[in-house]
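Shown here: the complex without one of its protein chains, the others still in place.
Right after this comes subunit A.
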Amino acid sequence: MGVMGKDAVQDDFPSFALPVDTEHKATIMRPWYFARPHMPAFHLSWLAFFAAFVSTFAPAALLPVIRDNIDLTKTDLGNAGIAAVCGAIAARVAMGNFVDTYGPRFGIGLCIGLTAPAVYCIALCTNAAGFIISRLFIGFSLATFVACQFWCTSMFNTKVVGTANALAAGWGNMGGGFTHFLMPLVFDGIKASSSPAFLAWRWAFFVPASFQVLLTVCIMAFTQDMPDGNYAALKKSSAMRKSSAWGTWKAAITNYRTWVMTLTYGYCFGVELTVDNVLPQYMYDNFHLDLHIAGLLAAIFGMMNLFSRPSGGYISDLVARKWGMRGRLWAMWIIQSLGGLFCLLLGLTSGSLGATMAILVIFSIFCQQSCGLSFGIVPFISKRSTGLVSGFVGSGGNVGGAVTQALFFTYLPISTAQGFLWMGVMTMGITLLYLTMYFPMWGGCFAAAKEGVSEEDYYLAEWTPEERAEGLHSASIKFAYESRSQRGWVKQAALNESKEAAAAGAINDSVKSINV
């Protein structure tokens, strides 16, 4: 029921285990369900993203051992951290284009399957150059984020897409915290078998690498791209039409909202990446803790993603019910600004472990909630180029991570604590850009919607008249209809009232004309 063979496509009246809308996207989000095809896609996509995070930040968890083994300097460590997030910048944009063309299943499968060798090979590096190159290639795996978000957007309805995206991304991001907990344990276990420390950390990387290989197999075997089948089959049956690649790119890059979200995501997710990179060392060096305790405390930041990023998506969907897209934008600005504030406060508590931990917990909640809130907005920027927009925004996160890591924790002669302080200041400044976001059919933070502009006007403007004549825009029509929920019930109620008033007025006029 709703489970398709590789080359099969759903008939006109399919049945699914979960309630679905006109696009066959699930209208409910219950993480404890496993009904195919929606839920395996959800679970395997977040697990793949989780594995990518574990692998990308596994070196950070063992840095106190690695830096002595291969004689790294502070500059080398900073460059390696930058390489880890830079690797994904171009990869995320490429992934966005890839999933639009070939589907998210291949996207995720190829990404984690082909980066697993890099995770194995970091075990063989013997100098700074090898370490930096390994982290660069492992960082490519962070492109799974784009495919993960695209897949959730393909499988879940607009009313729950914020929650679905945030749950998947949040649980995936948790890998960045889980790795600080897992890798020291694995390292210790291997050391306990009489392996010297400089060998044990290398063998430890076989664990996250093997997990990636296992997930590759599961994704290719147990999932499909869309509720109705896989991309190849859908295109063959003409259920899915191929449109012009340049048209898809144009729709993404000429929309200023893509660039606003790209820049601002760099200061929630980018900040999160940077903190994942620097926190274990900061705990180890500043508070003189041993590797386990430092890793455990640093893990808290990433592990908060268990509920903080999903809560961001949930908040986004919740405020949208009443205030629509305007509610999402305001929530976004408020919460990300609070994230910046608490990052600043983190820099002021370096003298006290207790105060640092308290501020860190609150900072992690706001920082990760703002990541969840971001992807409550991104799916609505463009329907034609959903993947590409997700790719640009996702890569913006990595650019932000690279910039903040380079500026505040590598090249400027300031302490790590001061780095947190100035990173918080920069975050609050960049976040002001949200106030410029405006959707003509829904409004922005300060401006109401334009009269007479509908969702169809906005989404169909991405297609040329020729493409519309060929019927390539049919998915956008369905999406436009479903996205009316972003008006919020306040506006929708006002619209309904005016429609009823207009209808009543028309009846009165017709009665008067009869009487006359």
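We adopt the following convention: a residue touches a chain if its C-beta (ideal position, glycine included) is under 8 Å from a C-beta of that chain, and two chains touch if they have at least 3 such contacts; residues count from 1.
Note that contacts and distances are computed from a predicted model.
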{"item": "Among \"RNA polymerase II subunit 5-mediating protein-like protein\", \"High-affinity nitrate transporter\", \"Vacuolar fusion protein MON1 homolog\" or \"Interferon beta\", UniProt-listed name of the chain not shown", "value": "\"High-affinity nitrate transporter\""}
{"item": "Of A:Leu18, A:Ile138 or A:Leu296, the residue in touch with the unshown chain", "value": "A:Leu296"}
{"item": "Among A:Leu341, A:Ala358 or A:Val425, the residue in touch with the chain that has been omitted", "value": "A:Ala358"}
{"item": "Hidden-chain contact residue, picked from the options A:Ala35, A:Leu199 or A:Ala475", "value": "A:Leu199"}
{"item": "Full-complex contact with the absent chain, from A:Gly113, A:Gly162 or A:Gly488", "value": "A:Gly113"}
{"item": "Hidden partner interface residues of subunit A, rising order", "value": "6-7, 64-65, 67-69, 71, 73-75, 109-110, 112-114, 116-117, 120-121, 123-124, 126, 196-199, 202-203, 206, 209-210, 212-213, 216-217, 220, 232, 281, 284-285, 287-289, 293, 296-297, 300, 306-307, 353-354, 357-358, 361"}
